[in-house]
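All protein chains of the complex are present and in place, except for one that has been dropped.
The block that comes next holds chain A.
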Amino acid sequence: VLSDKSIGPGKWSDYTCVLPSVSVGNVGQLAADLIISSGRLYSVGYWHSASLTPVCGPGPFGGPPCTAAELWESEQRRIVVLQLRSPVLACRRRRFLDEACNLIAECGFARVLLLASAWDSSRREPSCPSLGLAGSPGWPNPAPEGLEFESLEPERRLSGVGLAGPLFRRLAADSRPTGTALACLFCSEGDNSGHAGQLAEAVAAILGQPGLAPVPGRPLPSSWRLLYGSRPVEGLY
């Protein structure tokens, strides 16, 4: 981790790390952007990893350029978001899991909340809630009262979640962090901005931080401006 701030052992020992996965519709990553915007997190550093596809672009919130992996923090909320902006290289998935687990262990997070999305067709029943949750033995009941969700078995293989599944199983088996949870939204590809909002609201409920929920009327990240392409040519109709 490269940062201007000093990040020594124990710096984030009582924090929750929110880590999205590249999954169907990029819902986890979009939700992480909403959390950063709504929760007013600030950039504290970058994660320099050889396992991620290199990307660099204008800052999505108007700040410095963004890279493949960034760290955003809120001291008040005791939350760190490790935002991933590019997929893991296909030949380095195992290495990515190792690096991610090592990073989480070094930072000393108390809990890790993985965000992902899965194919709508992988739901057991169409009537099941669109939100699925799984918790490690250290965090067995991540859902608060009143949140509708489908309980996911840790060993269940979901299609479209990317590396969230293997990472969850790996972290759940480790002694650190204390607790790991996976929040997975079932959806299909399309305009997934609504799904991102839904997942961000679920994260706010799980963490007991209502301020993390998207605020209506708040400007969206500039990187969302043409997320689904430019407008079609009128003459095509």
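For this structure, a couple of remarks:
FYI, a contact is a pair of C-beta atoms (placed from the backbone, for glycine too) under 8 Å apart; a residue touches a chain by one contact, two chains touch by 3 or more; residues count from 1.
We take it that contacts and distances are computed from a predicted model.
UniProt lists the omitted chain of the complex under the protein name "Proteasome assembly chaperone 1" (options: "BHLH domain-containing protein", "DNA polymerase delta subunit 3", "Exosome complex component RRP45" or "Proteasome assembly chaperone 1"). Listed for chain A, the residues touching the missing chain in the whole complex are 2, 22-26, 46, 48, 50, 53-60, 64-65, 67-68, 87, 89-95, 97, 119-121, 126-127, 157-163, 165-166, 169-170, 187-192, 194, 222-233, 236-237.
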